[in-house]
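A short worksheet on the structure shown next.
One protein chain omitted, others in place.
Up next, subunit A:
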Amino acid sequence: MSAWRQAGLNYINYSQIAARVVRQALKADLRSEALKRDEVNVKFTQWKDGKPASKYIVFILFYLVVL
């Protein structure tokens, strides 16, 4: 069994790390566009009685560059 699997990681985690590393090795002119894919944006809105109960709460999760 591979070390990362033993440490509790799965292939999705592996894939995310691998993709991030590949993006960082791109040529400079392509890199800035690709690095946008490091970010994940999630928008939550609470609904109550069929109506949005809260204002839009925008969560912007930046995958802080580990390297």
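Convention: a contact is a pair of C-beta atoms (placed from the backbone, for glycine too) under 8 Å apart; a residue touches a chain by one contact, two chains touch by 3 or more; residues count from 1.
In the analysis below, contacts and distances are computed from a predicted model.
> One chain of this complex is missing from the view, so tell me which of "N-terminal acetyltransferase B complex subunit MDM20 homolog", "Electron transfer flavoprotein subunit beta", "Methyltransferase HEMK2" or "ATP synthase F(1) complex subunit delta, mitochondrial" is its UniProt name.
This omitted chain is identified in its UniProt record as "ATP synthase F(1) complex subunit delta, mitochondrial".
> Please give every residue of subunit A in contact with the chain that is not shown.
Subunit A touches the missing chain through residues 3-4, 6-9, 11, 13-28, 30-31, 34, 37, 66-67.
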